[in-house]
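I have a structure here, written as structure tokens, and I will follow up with some questions on it.
All protein chains but one are shown at their positions in the complex.
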Amino acid sequence: MFGDHAAFIIPAYAVSILVILLLIIWLRIQYSNRQKELLILEQSGVKRRAAKTQGENSGK
Amino acid sequence: MMSLLLRDMRLAFRVGGGALTGILFFLVVVTIVPFAVGPDLNLLSKIGPAILWIAALLASLLGLDRLFQQDREDGTLDVIIIQSHSLTAIVFIKCLSHWLANGLPLILATPIFGLFMNMEPLAIAAVLATLIVGTPAITFIGAVGAAATVSLPRGGLLLAVLILPLVIPVLIFGVSATYGAIQDPAPFTSPFLILCALTLFFSVLGPITAGWMLAQSTD
Partner (left out) sequence: MTDVTTKSVGFWAWFWDLANPTRFLAVASWLIPVLAIITVTLLGIGLYLGFSAPQDYQQGATVQIMFIHVPSSWIAMMCYSVMSVSALGSLVWRHPLADVSIRAAAPIGAAFTFLALLTGSLWGKPMWGTWWVWDARLTSVLILFIIYMGLIALSRAIEEPITAARSLAIITLIGFINIPIIKFSVNWWNTLHQPASVSRLAKPAMDVVFLYPLLTMALAYTTLFFTLHLMAMRNEILRRRIRSMRMSAARRIDTQSASQGN
């Protein structure tokens, strides 16, 4: 399909896909880790400072 | 201002000051190169100016992380910031004393290292001139990096990584001017003047930015 240059084209696409996928996976893992940490903190009764005043300064 | 300059210089040359480590490091780098490229004197005289510039660049990076750190640790920095009117001027003076204590001895030692490299007297003079004009720019750029990393425990390596891209123009014009003096068709004056311009440009921009960052880091 790519003729003589397949050895250059296929690695270029492969690495691009790999790097972008790794980036997405890394961000997803971080996100789920953060969610877990937040859940643990909330279960142990830690409240956010802003949680109470959230409704009042919604105009800001 | 003058007293600050003298104080910093005295500290640098005292036991535990960093002034002599720079020259030692410079000597080590220059000594190692012939072992890597072979003892061919023609080759050495050809790459000599570049080696001297790289060695000088690395040696000036070496002591930069101590530019503000020592003063921060013993609290002098806070006193200076509170008392003085212009932090920019303070940073400028500190850079100047750092250059006089660490940069200038190094530059004065280059003729000897130039002889090791089998360089012509003209080439040595050119390296000397470009280093005198160019290395202050490295110190002024380094001041910004030093101010950014002042609160870090091991900021030295990070500082080198941060400012190395920024000193590339200085290196390019410094080495070009040197080769301009030796090789006939290449020009000397224009890269040399651009090098001067870079130093003047960073002597203004560097202290302003570094001073501002120091003020931010303490409040």
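By written order: A and B. Residues from 1 in each chain.
Rule of thumb we're sticking to: a residue touches a chain if its C-beta (ideal position, glycine included) is under 8 Å from a C-beta of that chain, and two chains touch if they have at least 3 such contacts.
From a predicted model like this one, the values you see are computed outputs, not experimental measurements.
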item	value
Interface residues of subunit A (partner: the chain not displayed)	1-6, 8-9, 11-13, 15-16, 19-20, 23-24, 27-28, 30-31, 34-35, 37-38, 41, 44, 46, 48-50, 54, 58, 60
Interface with the undisplayed chain - residues on subunit B	144-145, 148-149, 151-152, 155, 158, 161-162, 164-166, 168-169, 172-173, 176, 179-180, 186, 191, 194, 209, 212-213, 216-217
